[in-house]
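All protein chains but one are shown in place.
Chain IDs A, B and C follow the sequence of writing; residue 1 opens each chain.
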Amino acid sequence: MCGIFGVRGTPRAAALTHLGLYSLQHRGQESAGIAAVDEAGAAHGVKRMGLVSDGLADSDMHALRGSLAIGHTRYSTAGSSSIENAQPVLARSRGGHIALAHNGNLTNATELRFELEEGGSIFQSSMDSEVIVHRIARSSAPTPEARVAEALEGVEGAYCLLVAIGDTLIAARDPRGWRPLEMGDLDGAVVFASETCGLDIVGARYVREVEPGEIVVVDGDGVRSLRPFPPRELRRCVFEHVYFARPDSSIFGGSVDRARRALGRRLARESPAPGADFVFSVPDSSNSAALGFAEEAGIPFELALIRNHYVGRTFIQPSQGDRDWKVKVKYNAVRELLDGRSVVMVDDSIVRGTTTKGLVAMVRAAGAREVHMRVSSSPVTGPCYYGIDTPTREELIAANNTVDEIAAHIGVDSLGYLSLDGMLESVPTGPQGFCHACFSGDYPTPPPTDPDKLRFGCGC
Amino acid sequence: MCGIFGVRGTPRAAALTHLGLYSLQHRGQESAGIAAVDEAGAAHGVKRMGLVSDGLADSDMHALRGSLAIGHTRYSTAGSSSIENAQPVLARSRGGHIALAHNGNLTNATELRFELEEGGSIFQSSMDSEVIVHRIARSSAPTPEARVAEALEGVEGAYCLLVAIGDTLIAARDPRGWRPLEMGDLDGAVVFASETCGLDIVGARYVREVEPGEIVVVDGDGVRSLRPFPPRELRRCVFEHVYFARPDSSIFGGSVDRARRALGRRLARESPAPGADFVFSVPDSSNSAALGFAEEAGIPFELALIRNHYVGRTFIQPSQGDRDWKVKVKYNAVRELLDGRSVVMVDDSIVRGTTTKGLVAMVRAAGAREVHMRVSSSPVTGPCYYGIDTPTREELIAANNTVDEIAAHIGVDSLGYLSLDGMLESVPTGPQGFCHACFSGDYPTPPPTDPDKLRFGCGC
Amino acid sequence: MCGIFGVRGTPRAAALTHLGLYSLQHRGQESAGIAAVDEAGAAHGVKRMGLVSDGLADSDMHALRGSLAIGHTRYSTAGSSSIENAQPVLARSRGGHIALAHNGNLTNATELRFELEEGGSIFQSSMDSEVIVHRIARSSAPTPEARVAEALEGVEGAYCLLVAIGDTLIAARDPRGWRPLEMGDLDGAVVFASETCGLDIVGARYVREVEPGEIVVVDGDGVRSLRPFPPRELRRCVFEHVYFARPDSSIFGGSVDRARRALGRRLARESPAPGADFVFSVPDSSNSAALGFAEEAGIPFELALIRNHYVGRTFIQPSQGDRDWKVKVKYNAVRELLDGRSVVMVDDSIVRGTTTKGLVAMVRAAGAREVHMRVSSSPVTGPCYYGIDTPTREELIAANNTVDEIAAHIGVDSLGYLSLDGMLESVPTGPQGFCHACFSGDYPTPPPTDPDKLRFGCGC
Partner (left out) sequence: MCGIFGVRGTPRAAALTHLGLYSLQHRGQESAGIAAVDEAGAAHGVKRMGLVSDGLADSDMHALRGSLAIGHTRYSTAGSSSIENAQPVLARSRGGHIALAHNGNLTNATELRFELEEGGSIFQSSMDSEVIVHRIARSSAPTPEARVAEALEGVEGAYCLLVAIGDTLIAARDPRGWRPLEMGDLDGAVVFASETCGLDIVGARYVREVEPGEIVVVDGDGVRSLRPFPPRELRRCVFEHVYFARPDSSIFGGSVDRARRALGRRLARESPAPGADFVFSVPDSSNSAALGFAEEAGIPFELALIRNHYVGRTFIQPSQGDRDWKVKVKYNAVRELLDGRSVVMVDDSIVRGTTTKGLVAMVRAAGAREVHMRVSSSPVTGPCYYGIDTPTREELIAANNTVDEIAAHIGVDSLGYLSLDGMLESVPTGPQGFCHACFSGDYPTPPPTDPDKLRFGCGC
């Protein structure tokens, strides 16, 4: 997953983009980058591995002048972590630069890449995003927006794009609208961000989403909109509401916090836990859902798991024998609350089951008498091809086990997932127009044909 | 403030100490260090600036062999941030090494230091803790514990100490007991940590506190206890419960989470906010208190402020005009919840008022109609001389303003602090035996005479 | 300037390349990189800013498996110093990877680039070398060598290339032969290096040069040679002998040490310094020439200037007033030798005159009575378009001043340059077939049309 941010029309463009990336850090922590277009129309870029706060230094920012800037935070995925894969992609083509930041995953990148390679193109990264840059470069359409439109013809899958060509800033969102892209106004400057929390941090006023299939152009003549693609069925990612987005954001036109609260309430109705002493969440992403559950069930809400936010990326394993040390470094259970109690533990999802198993063991070690696990989404049974870095089907616990088997594996007294309908109906703007492929197997596109995703694959 | 951890009796001593420091990171983020005693009785130490996860590398850990180790995390204080002031202090004296980790602040360090300097001692740091090491070195008492006891005679102020002399591990706590020091057992190894969350992370069973005025000795003969000091009135720091300790810890014999919940409940009784739509906390330290308030008041609890945990230490200010950017990078308000509502914002304390003012502005900008601020402690009217890095009296907003003036300054519709009695009575083991000097002005010692605290001053 | 190294046919390919780059470090200190092709035919690359010893770590090397590797050291040039411009360029094109390392400068890179951009190519660096990679990718010729040959058709200027396509290693040298490229054998493995010192360090036996206009192909079938280009007049860079190459190298079929010795001898004949007490060199590049001068002139040779080799790249200027501190940090004069003496100072060239002026002042401050400067090359009157990073004509002291004016400016009693004929006749394989454009103005190609060399320019 990735976060993207862009702004045009203020001399503080790069500084605001830097600030914006802080608020999108949860969407990607592997690398961060900013490209800015200076007064002379030249683009300069800085990309660094690591967090925004680690990587981009004062000295870097000095190079980024001008009133147009775009930025990107990239998620860490195994095997392809290198500076070549950081974004924005910055390239020079006919008559000027192209800078591009992409959130999402193309499903026909391999085919498009093969086609370009056959035509003599070279690729310097393993990102699908580079395909789009080549296609923009090859377009001979007369305007920047027409070049982007032509480039995106035939591109399948998920993309939210911010593209700087000359001093034009272009935002584009695929017709199915998998990923969010929000638009704001800051004293006349136009701001784009993956989530509204990116608008909030710079003080921009929310205007509207970039709509599915829309291309928004911002240049010296103002803001224009194109809709060059044939319409497709809407497939916004429900997992953004369940887990990925920040609760203070509004995406797809609805509040993430409100969605999670509703998911928790519905969960309490679908899968109550009568007799439990209290409800607690796996912090922080499940807090809203757990509160919703507690509220609906009329059971007290407690902070029975505490998360340590100082944990870095590298960690020294203390001993071979201790399998749960990763969980222990990140979480701790509050014995005074748990000892002798029957409790409901709410989490937003179970992927491999490893962390959940460790947390349940920790909660039991702190004295919990009964542990009732409730999950505010449906069982994840398939991979995501549209931008979320899920593991293969083999590693997904719900793809290979019944709910009872999972309950036994993670060691809980009862386990309840939210139903697919329950999940979709809880989203403020639902239940129509959401992608639930990883839960339901209802993939709106064929799977990518790429046999070797890690090596030639994706930008997200 | 600082966190200390020590263990004796396991070949994994340094690795466990490293793990323990992760859980005490909230007590100090400026530097981290570990000293270990190897089989040959030689001590080796590693100290690094920054977080445990940033600073201590695998290669560092390889140098730390042996079954006895102590560790330290140090808080960042202006002006004295340097590797010389990192701990543990590791020195060689008569017949062997002394390694020492200290949490607290001595109030007569200047006098003791002057006395030692007159006797020809040299000081290589600006920490008060170095004074204790010198005094241990100068003692000619026959045993390690007797040397520590002799060294601490006449030492005034707050200290929890872990000292390694030869292969003896000694824990000591000042007679007034300002700071917590907890003791655990891990398969026969003895473990000490500032808070019980340090015992939990290594899987140690909680045994008891090191008692005020107690010296605990751990060596080949087992565990012994000394009480060499004249008894003093108990003065445990109530602010540890209010703010400093982790809610999953138990300190001074009571649960921090339970204390905060009770503080919130009492606050709701003392200073209700009738008619408010909901209660929210300034995350994360005020979560328990806000829940308590909501529970007692019968008002819903919401997550209306979201905290960004990815913010690093260095930050590039986006522009001169934006005064609240520091607050904006760290927090964001949820408009969907706040818009048009009358809300209660619960925080654990107000120190300078700067952050609070920024948060109130953010909450109002998100549409809140009325903001009622409730604080789960009394007004902070004086500095702490016993280990917490409070600003000078001039900077403390409550030292120089009435509650009404503060309310006006931070921009709230109403402001309620908890009463001193209410605060003390809410602590599980209260109300007796707590230090509340920074709230009440009732300092149990004369203030330090040091005219130049930053240069020759404190270890915490 | 740059250094290139490649090897095919040994499992130690990357380690030997790393070793080889150490010996070519004098050809470029800005960045270093290695690309290797693993057993599965996949190329992996590592590029770092700085010296070979600073940049490429053990962990980097672990990624570089396989029996084919190429490496590159790049010279620091103002304004374009960034990791994007480090080499080898590693790209994926039709059916596989292309890795390329380039020494030299193309003179029609702008035109070629424009042509490619018009065809829709994107450029991610400002190096002319990227042009060649694109052209290889666009070639549909049936073999790797034919693709390289087709790509180089119409490419003007200086290039020595090492290219890995699949598991084929290709070496190519432009028809005029500006830069050296030597070939060796290491137990059956084929080794290429810019200079023979690169063969020596890995223990390879010298075989022959890659000849001007030759393409050497090394693959599973052995070593083959192609000569696809129309012949051109030979224009090997005489400055490689004068200054750039290492004296222990043999290039263009002749010993650099012997060339410099002969340059010094000829200089003594052309421009003697009768009555001088001794001769000394500006170390280290002028040592051979100064010895030759002393030998021929029958004057003693002394080490009157000492060079400090510990000077790094960053340096803190001690005060505004001290203009010669850069010279002082790098050199010191031996007063005991110089005091009261009449001396001959031999240097290989004078470019801007700044360093020379500082050295003369230093020598005079150490007591020298008379300073006679002798230069073992002709006056540099024009820039190099073929790979050496000379300044613009405006900055070249000999482009704008007579010899007498230069002597006055640098403060010497007499100044003698070597004549053009003298210089060319001194080279072992001379005087025919050398480029002396920067001395004579006799440029064998039109100057590059690029109006903005630093931004879109060169790979060297």
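Everything below uses one rule, namely that a residue touches a chain if its C-beta (ideal position, glycine included) is under 8 Å from a C-beta of that chain, and two chains touch if they have at least 3 such contacts.
None of the values given here were measured: they were computed from a predicted structure.
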item	value
Among shown chains, those touching the left-out chain	B, C
Touching the absent chain when the full complex is considered, from C:C2, C:L19, C:V216 or C:I299	C:L19
Option touching the unshown chain, where C:D221, C:E336 or C:E394 are the choices	C:E336
Touching residues (missing chain, whole complex) on chain C	12, 15-16, 18-19, 22-23, 25-26, 29, 51-54, 56-58, 61, 197, 200-203, 246-248, 250, 255, 257-258, 284, 287-288, 291, 295, 300-303, 306, 308-316, 318-319, 322, 325, 328-329, 332-337
Missing-chain contacts mapped onto chain B	42, 83, 89-95, 98, 117-124, 133-134, 137-140, 455-456
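Throughout what follows, only the chains that are shown with their structure count from here on.
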item	value
Chain at maximum distance from chain A, centres defined as averaged CA atoms	C
Identifier of the chain whose CA centre is least distant from the whole-structure CA centre	A
Leading chain pair when contacts are tallied as C-beta pairs	A-B
Centroid spacing, where centroids are CA-atom means, of chain A and chain C in whole angstrom	48
Averaged-CA centre spacing for the pair chain B and chain A, given as whole angstrom	36
Mean-CA-position distance for chain C and chain B (Å)	60
Where chain C touches two or more other chains, by residue	none
